[in-house]
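What you see is part of a larger complex, with each chain still in position.
Going by the order they are written in, the chains are A, B, C and D; count residues from 1 in each one.
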Amino acid sequence: MKWKVYLSGEIHTDWREEIVEGCGKLGLPVEFFSAVTDHAASDAAGDVLGEEERGFWRDHKSAKVNAIRTRTLIGKCDVAVIRFGEKYRQWNAAFDAGYCAALGKPYITLHGEDLVHALKEVDGAALAWATRPSQVVEVLRYVVGEWGVGSGKGRKGERLGVCSGREIGN
Amino acid sequence: MKWKVYLSGEIHTDWREEIVEGCGKLGLPVEFFSAVTDHAASDAAGDVLGEEERGFWRDHKSAKVNAIRTRTLIGKCDVAVIRFGEKYRQWNAAFDAGYCAALGKPYITLHGEDLVHALKEVDGAALAWATRPSQVVEVLRYVVGEWGVGSGKGRKGERLGVCSGREIGN
Amino acid sequence: MKWKVYLSGEIHTDWREEIVEGCGKLGLPVEFFSAVTDHAASDAAGDVLGEEERGFWRDHKSAKVNAIRTRTLIGKCDVAVIRFGEKYRQWNAAFDAGYCAALGKPYITLHGEDLVHALKEVDGAALAWATRPSQVVEVLRYVVGEWGVGSGKGRKGERLGVCSGREIGN
Amino acid sequence: MKWKVYLSGEIHTDWREEIVEGCGKLGLPVEFFSAVTDHAASDAAGDVLGEEERGFWRDHKSAKVNAIRTRTLIGKCDVAVIRFGEKYRQWNAAFDAGYCAALGKPYITLHGEDLVHALKEVDGAALAWATRPSQVVEVLRYVVGEWGVGSGKGRKGERLGVCSGREIGN
């Protein structure tokens, strides 16, 4: 089983790379999904459908085209990581958190200590709060890890048994 | 049928009163729900469960006690109004919007023109965007209104027929 | 128990009145719901939120304001009646039928013999097809009727027993 | 709270009356629902929609009209009682049992000892099996009963407390 991890939120620092590379070095069975993080491309996502004079409608069309991608990928993911940076309002990140919460989808928040009070509702529904990408990598290593079947003796690295016999279907 | 309307978001201006009073003057069959809007009480919601030294855990406990109220009331409402003011980050409002979106619960956003770009994902999943509380009142008047059954002739004020015969149950 | 009946579709003939009046004369425990059937008001439903130059966006805003009403009422109804007239394309009626089908909500179609082939998918997911409003009234009379509890002897008019003792809750 | 009980199955003996009267004598907060139990009326439920030459289509139309009633009422009930008699195949009763099972709706079967083997799948998903209507009455008396809040001392007849203060909504 590959775990599907959705990376939501801030697009101005390298946190996505840090998590992806950190998990890659550990060889974790994880694949990552995300909204389109190219800011200009995201804002222009709906332009191919025709130009708009009012900013509201241009944004509206692009937001909906982006939603085709984001709702589908959030719906398929096993766990989300939701990042809030120091700047900007990042309402879409909080929106994604609420969306996950209503679906019962586990998520991890990633933000600094100074945002704790402002994010209390978002953190309150999260299953973990990290301040650094490396912590997220460690949590994922634990969560998706292979552990031996031994009782009380389960050790990381021993695979939980898979009986690969003949199958009756697919 | 009374329509249940949940009022989410900003707590520093009188928008809730404007909507409640506006609907009241029109005699609309609407009742309103909300998170606790007393800021100090909301922050202290979990204190009765024991004091915490770290701010994170005090916030965490209060956020969860508040969630008992807010998730229940959002889950029961027919439509939500989600207000973003000029100040503060209001991530809880965006969280509520995402929560509504995932539940398929209709919501109306209420915010100024200057927030249009920052809120494009939140507006993209909304069924209406208003800039003034009086517009919300007008939308509710239309939405919950009684309209005559006439086809093409339906006029506001004529009730859509109700056949109140005997009932077989409750 | 009052049955909630949603009346969807054509707004140019008197079929809604016929059904409401027919059920009223029989004293059936039914109440009716509908989209706003005043054509001009419906088209203008979003105008209060600001004028639009492009027809698409005016329609879009009005369609969404109408959706606040229609999705809520369809979601609450027990059964829908979906009417297709001779004229116009009435895609909103077919849309409502698909919406009901996906929710597992029973619906009755009401249309002439000449539309049978064009509506085969819509009729295929319906639980009844009627050609005249009076037939819908008869179906509702049967469906919501009180029938005696006798086995093999159940007669209309005898109430299925209700034991109204003390209650432990609401 | 009134409990809603759906009575499904055999229509040739008086079991429905026995349960309804038994619960009535005890003053239980229960109301009963059922398919139309008048055999002839049930078979003719779709006739108003036009005559059919082939028996299959007459049955089909009637079965669907009946389904408007039965699916709605099963969907609303809290518990179902499903009766299998000595005669006839009563596939509709088994169908209702499967329908309840998939919805997670509790049901009680009511049938003689001799049908135990044939009904093993239906009984396997039931929460109780009774052989006499009076047993169903006793089970309902227990299930819907008012019990005092005392711990270890809870006695039937003492109401579990209700705090009826002011309400914030409906």
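Basically, a contact is a pair of C-beta atoms (placed from the backbone, for glycine too) under 8 Å apart; a residue touches a chain by one contact, two chains touch by 3 or more.
It should be emphasised that the depicted structure is a prediction, and the values quoted were computed from it without experimental measurement.
Colleague: Of the identical chains, 4 are shown; go ahead and state how many the full complex includes.
Modeller: Identical chains making up the full complex: 8 copies.
In this section, only the chains that are shown with their structure count from here on.
Colleague: Using mean Cα positions as chain centres, tell me which chain lies farthest from subunit A.
Modeller: Between subunit A and every other chain, the largest centroid distance is to D.
Colleague: When the Cα trace of subunit B is superposed on that of subunit C, what is the rotation angle, expressed as a multiple of 5 degrees?
Modeller: Between subunit B and subunit C, the superposition angle is 90 degrees.
Colleague: Indicate the whole-number Å distance between the mean C-alpha point of subunit B and the mean C-alpha point of subunit D.
Modeller: Taking the mean C-alpha position of each chain, the two centres sit 38 Å apart.
Colleague: Can you check how far apart subunit A and subunit D are, centre to centre, with Cα atoms defining each centre and the answer in Å?
Modeller: Each chain's C-alpha centroid was found; their separation is 46 Å.
Colleague: Would you pick out the residues of subunit B that each touch at least 2 other chains?
Modeller: Residue numbers touching two or more other chains: 129, 168-170.
Colleague: Which of the residues in subunit C end up touching subunit D in this complex?
Modeller: Listed in rising order, the residues are 1, 3, 78-79, 104, 106, 108, 127-131, 135, 138-139, 142-145, 147-156, 160-170.
Colleague: Show which residues of subunit B lie in contact with subunit A when the two form their complex.
Modeller: Touching subunit A: residues 55-56, 59-60, 62-64, 66-67, 84, 88-103, 113, 116-125, 129 of subunit B.
Colleague: State the interface residues of subunit C toward subunit B in the complex, per the touch definition above.
Modeller: On the subunit C side, the touching residues are 1-2, 7, 10-17, 20-21, 23-24, 26-34, 36-39, 41, 45-46, 48-50, 61, 64-65, 67-69, 71-72, 76, 144-146, 159-160, 162.
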